[in-house]
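All protein chains of the complex are present and in place, except for one that has been dropped.
Chains here go by letter, A and B, matching the order in which they are written, and residues are numbered from 1 within each.
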Amino acid sequence: METVLAFLTVFTQPQLFLLVGVGTFAGVYVGAIPGLSVTMAVSILISFTFSWDVYPAIALMIGIYMGGVYGGSRTAILLNIPGAPSAIATAMDGYPMAQKGEAGTAIGVTTVMSFIGGFIGIIVLALAAPFVSDFALSFQPRDYMLLAVLGILLVGSLSTGSLVKGIFAGAFGLAIGAVGRDPLTFAERFTFDFRLLEGGISFIAVMIGMFGVSEALMQLQHADKTAVKQKISRIVPSWGTVRRHLPLSLQTSSIGVIIGALPGTGGDIAALMAYDHAKRVTKNPEVPFGQGAIEGLVAPETANNAAVGGAFIPMMTLGIPGDAVTAIMIGALFIHGLNPGPMLMVDQPHMFWFIVGALCVANCFMLLFGLTGIKLFTRIVEMPRAVLIPLIMLLSIVGAYAVNNAITDVYWMLAFGVFGYFMRHYGYPLGPVILGVILSRLLDDNWRRAIISDREDLGRFFGGILHSPLSLVLFVAVILIFVSQTPVWAKAKAMLRKESA
Amino acid sequence: MNKIILATVSALALGAVAAQAQDYPTKEIQGIIQWGAGGSTDTVMRAVTPHAEEVLGGTVVMQNVTGGVGAIALNNVESADADGYTLLMGAENPLLYKVMGLGDKDYGDFIPVDLLARGTAILVANNDAPFDDYAGMMQYIKDNPGELKLGATGPGGLPSVITAMMDTVEGKLDVISVPYDGDGPALTALQGGAIDVMPAVLGASIEGIRAGTMKPLAIFDTEASDKLPDVPTIVSENEAYGAYLPWGPFFGVFVKEGTPDDVVAKLSDAFKQGAENADFVKLMDERGFTMMNISGDEAEEFLTNWQQNTAWLLQDAGLTSASPEEFGIEKPAE
């Protein structure tokens, strides 16, 4: 009974209900603008809500979080500029749809799928939090490293053009991620003795440059062409469409929850992994991937919203943040006099159920705001390019600066913008670069932790993999995916077919 | 109201030249936090600043500037004007930059506005570790050389200082040191069994200890903590540690050397009163921090002692990249 009451708090108090709504609304827009991030918004809210009670403060933050994760897809679909890292995969099929004038359909599917993904995340949080957090804790450095390798192998499905160019781009991304003082030993890496490089290159600056500025430069060549007129008469997808993709969305949501619950990985990696998964399991998409496949929207969007619920799991059960946003929320709980930790669930079960309730409300508001106000967004795309292009460039600059209040990031963003422009022209895919940057630390740090723990002994390292069921599963997955991408596999399949014929 | 407008308009007209201390602050103040959002420095600063703002009657806009173990933030503030409009909100690390080869500036180039609080170190172990106390751990290391996995956070971090203390007192320990990028991730790894023992700050591990997700071995202080009265102190295990204690990381607010005295006084007063706020005191107490709230000569002296003790401890353990002597850091008197 207590539980039900706590869960219903947010529904029965109009003030809290409204705050979640306001937060979600703001979140959608914060998420849509590249460079404005949910992390930033939530950390500013700490000061803003300093004198408030803890419930309204958390309600507002949860709204922003849920809305923000979803909002990144907007600009990804309409402008080919992901508003947040978790929307990179969404651009791959969303933007081709917008080019055909089907932005309305794309946004509709994205919204409904985000809603479904969001709910699956919340349900897992509510029913299985302790179980999932135990599982997440059991990941050893070795397992994180294998997970990162698994991620790197996505390069294959993210580069539709030349695979060699894709591999180059992925390795380049890994190298960018290593620039600066190594966080574990403080050794300087790829700094070439420049002071400026010691702090490293912000991955958001790379993303904004590669997708924002280089896209704007690309568009310059069509500056006087009129924009594609968007059909927005039918936005809500039909029940048939939803039902057809339900199995896929369940699978990708589970990817999202698990990746979200792992400390150190979040919605960005989840979305890319889900996209890859969709590409593998969808045998005959109506439209090929990369040209506007619905499945290419379903997968990343369910996964990144499911990751929200996932990120709360270690936070609520153990006081361990699942990602950057939950890290700040833990800080907020402290400031408001609570002690987030393993005892929170025991001492304050009310807080847990309140958060679950607020997440539910935020998810519903997201559906509401996602399906309305699309006209305004499509107006933005239909704006004359002569105005839109300089504005995108200016927003990219401000956004890059905002990440760490550093002018160096602006320089990097511009450099990567121009570099990305050439990459696009010469057929180098950009997705793998971002993938590499995202995974760089995960791979590098955990490889070193793993091999140090095994005393630099490769034999002991592989022995460890064989003795842990989790590591073994991940290792087999790595091998299978790797083999399936090499020509050997194609040959073997062809041979099998011949034999059976 | 009119008065305020008049005051600001005149300030606008006169610009920065007229920034007299009696008017200070005439514009918003930038507070640069050395560490990322959600970390303990960030939490402490965001918790104390609103109280200080009230006393000061101005706005402090806080920004996180991360990277280079906090050196980027330090250099940012150092390159701004010494007018009291840019504050550095940091922790203890800069005092070790020079000896660690991480930079050529430290708090010697700054004036402490207020040193807020200090943390206490504690040794915690994974629940499945085959020992329950400090003596047991020492025995385990002796029986299984090179098997115990000890968490670390890079040269100059709290674990490296504690490890240096242990090496000095007990003789070089044969353990594996596994590096993490902060005590948060390391404590997570401890609970998952990726490392066996972690020297951490009390505040970061206190909730885990209370809930029984990790077990405390010894607290690095001369007296037991009233938060965890049952945990033995390290001096009760081995008296030789007494020479280095009390020791702990700390949080402080700084301005650049050369800031007018009356501005510093005003800021110090504001942060002092802010830190006395009951909510803040309660928050710090619950996280296991010891309030210091000192400024002026007292703070300078604390910084000097801290730097001498720690730098030489690391030097003697062979962990520095340059000797403290080179930078005129005197060896502490025995």
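Everything that follows uses one rule, which is that contacts are C-beta pairs under 8 Å (C-beta built on N, C-alpha and C of every residue); 3 or more make two chains touch, one makes a residue touch a chain.
Just so we're on the same page, contacts and distances are computed from a predicted model.
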According to its UniProt entry, is the unseen chain "OB-fold domain-containing protein", "(Fe-S)-binding protein", "Protoheme IX farnesyltransferase" or "Tripartite tricarboxylate transporter TctB family protein"?
-> "Tripartite tricarboxylate transporter TctB family protein"
Which of the displayed chains are touched by the chain that has been omitted?
-> A, B
Only one of A:R244, A:H350 or A:R424 touches the unshown chain, namely A:R424
Which of these, A:V109, A:L153 or A:V213, touches the one chain of the complex that we don't see?
-> A:V213
Interface residues of chain A (partner: the chain not displayed) | 33, 36, 40-41, 44, 80, 91-93, 95-96, 99-100, 159-162, 164-165, 167-168, 171-172, 174-175, 178, 182, 184-185, 187-190, 192, 211, 213, 215-221, 223, 228, 289-291, 384-387, 389-391, 393-395, 397-398, 401-402, 405, 407, 410-411, 414, 417-418, 421-422, 424-431, 436, 440, 443-444, 447-448, 451-452, 456, 458
Which positions on chain B touch the chain that was left off?
-> 4-5, 8-9, 11-12, 15, 25-28, 30, 58-59, 61, 63, 85
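Here is the rule we go by: only the chains that are shown with their structure count from here on.
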Gap in Å, rounded to a whole number, between the CA centres of chain B and chain A | 33
Complex contacts: residues of chain A adjacent to chain B = 39, 43, 46-47, 50-51, 137-141, 180-181, 183-186, 198-200, 263-264, 314, 318-321, 324, 327-328, 330-331, 334-335, 337, 339-343, 346, 404-406, 445, 448-449, 452-453, 455
Mind listing the chain B positions that touch chain A in their complex?
-> 32, 37-39, 42-43, 46-47, 49-50, 62-69, 71-72, 100, 102, 146, 149, 154-156, 176-181, 184-185, 187-189, 191-195, 206-208, 210-213, 279, 282-283, 286-287
